[in-house]
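To keep things clear, I will list the structure first and then write my remarks on it.
The complex is shown incomplete by one protein chain, all other protein chains being positioned as in the whole.
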Amino acid sequence: MKETYIEDFEAWKKDFTFSVDIEVRFSETDMFGHLNNTVPFVYFEQARIGLMNELDIMGNAMSKEAENIPVVADLQCDFLGQIFFGDTVKMYVKYAKIGGSSADIHYMGTVNGEVKLTGRGALVQINSKTGKPVKWSDSQLQLVQ
Amino acid sequence: MKETYIEDFEAWKKDFTFSVDIEVRFSETDMFGHLNNTVPFVYFEQARIGLMNELDIMGNAMSKEAENIPVVADLQCDFLGQIFFGDTVKMYVKYAKIGGSSADIHYMGTVNGEVKLTGRGALVQINSKTGKPVKWSDSQLQLVQ
Amino acid sequence: MKETYIEDFEAWKKDFTFSVDIEVRFSETDMFGHLNNTVPFVYFEQARIGLMNELDIMGNAMSKEAENIPVVADLQCDFLGQIFFGDTVKMYVKYAKIGGSSADIHYMGTVNGEVKLTGRGALVQINSKTGKPVKWSDSQLQLVQ
Partner (left out) sequence: MKETYIEDFEAWKKDFTFSVDIEVRFSETDMFGHLNNTVPFVYFEQARIGLMNELDIMGNAMSKEAENIPVVADLQCDFLGQIFFGDTVKMYVKYAKIGGSSADIHYMGTVNGEVKLTGRGALVQINSKTGKPVKWSDSQLQLVQ
C-alpha cells in the first residue's frame, strides 16, 4: 500500500461505519468508457456532507446565512480500479483526525465489495465573512467523537 | 427547420454578433465518445453571461450582494450534429426579444462554421430576497438595444 | 400553463408512473444559492436511463460495444420554482409519443409534491458506426407500450 495516509489497510477499512450509495451517472463517464477522474471528488463531497448531516455537526453551515462554514484545504484520491456506468459506488467516509479548527477526513469507495477509490482531505472551519479559521466548539467535538 | 423559435434560419443566423470560443473538455465527453447532451447548457450560460458582461447590463448581479439577479425561466436546445473532443465550439448568443422583466435569449453553436446546436431560453430579473420579478430599468433597456 | 407540450396539466401529471429520487448535491448549487440551471438536464438523463433500464428497452445500448445507441435530438426544461440544497427531487419520466426511430420523452420534477421542473425531449435511435437512424424493433415497441 503506497498511500501514506493508510498505515494498516485492514484496520483502516474496518474503521469506516458510515457510507452513502451512489449510482454512476452516464454523464459522469468519459470517452474512455469509464468514470472520469474528476468525479470521485464529487462523490467525496456528497459522502462528507452526508456524514456531517448525520452527526449534525455543522449546524446551519450548509446555508447562505451560515456564520461558520467548512472549506476544503486539500484533497487527494487514489484510483485503485476503474469504475463503470452501471456500477453503484458505496462511498465510505470518516473523521480520521481532529485538529483545533480542522479535521482530516478519509474516504473509501467500493463497488461490489472491491475497493476502487481511497482518499483523504483536510477540512477547515472558517468564518464566512473574515475567512479566518474558527476553533471547533465543545459540542462539535463531542459530536465527532 | 422544425425549431419554432426560428422563422428564417439565414436571417436568424446573421443576426448574431457576439460569441465566445469554448474548447470541448475531455471530462465533458461521455462513453458514446461525444459531448454529453447535458453540457451545451453550460456553454449557453457561459456565452449568456459573457454577453451580459460585454453589455454591462446586470451591474453587480453576478455577485452574492446583488439585489436583482437574472434567473432562467426555461431553456431548450436542438442538437443538429454531434460534437467531439478536440472541437472548439463558437457559441453565439443574442437578445431576441425583451419583455417587461424578462428577455428571450437565443443561442447558436458552430464547429468549423457548421451549426451543431441551436437553442433559446427566457431569463427573468428577480429580486434576490423576495423572488419577485423586477422590471428592467431604462438604462438596462438602452444597453440591450 | 404556457408549456406547449402539455395540453391538460392534471392529466399529464397523472400519466407518470416511473420516477427516481435524486438528492441535490452541494456541488450542483451555484453562488445564487440554488440549483444551477444546467443541472436538471443531468437529472433528466438519470431518470431517462433509469426508465430505459426498467423497461429493458435498449439492450446493451449503454455500453461501448452497442450497435444501436439512443441520442438526444432536443431537450427543453421549464423552471417553475427554485430548487435548493437539501431538497430531494422526485424525477418522473415517461414515453409520451413513439415515432419510427424516435421517441418523445417527458419529464416532471417535484420537491415535496410541488412541481418545480417540467420538460421534454426527443430521442433518436442511431447506428453507432454510421450515425443513421435505426427503426425501433417490434420487441422494443412492445416494451414501451
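Per-chain numbering from 1; labels A, B and C assigned in written order.
Everything below uses one rule, namely that a contact is a pair of C-beta atoms (placed from the backbone, for glycine too) under 8 Å apart; a residue touches a chain by one contact, two chains touch by 3 or more.
Remember, it's a predicted structure, so these values are computed and weren't measured experimentally.
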Hidden partner chain, touching residue among A:31, A:51 or A:89: A:31
Chain not shown: contacting residue from B:42, B:80, B:93 or B:123: B:42
Residue touching the undisplayed chain, where the options are A:69, A:93 or A:111: A:69
Residue among A:53, A:82 or A:142 touching the omitted chain: A:82
Interface with the unshown chain - residue positions in subunit C: 26-27, 29-34, 36-38, 85
Sites on subunit B contacted by the missing partner chain, in the whole complex: 23, 25-27, 33, 42, 45-46, 49, 62-64, 85-86
Contacts of subunit A with the absent chain, listed as residue ranges: 31-32, 36-38, 41-42, 44-45, 62-64, 69, 71-79, 82, 128, 131
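One rule holds in what follows: only the chains that are shown with their structure count from here on.
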Central chain (distance from its CA mean to the mean of all protein CA atoms): C
Distance between chain centroids, defined by C-alpha means - subunit A, subunit B (Å): 34
Inter-centroid spacing, subunit C versus subunit A (mean Cα positions, whole Å): 30
CA centroid of subunit B to CA centroid of subunit C, Å: 22
Interface hub residues of subunit C, defined as touching at least two other chains: 42, 45, 62-64
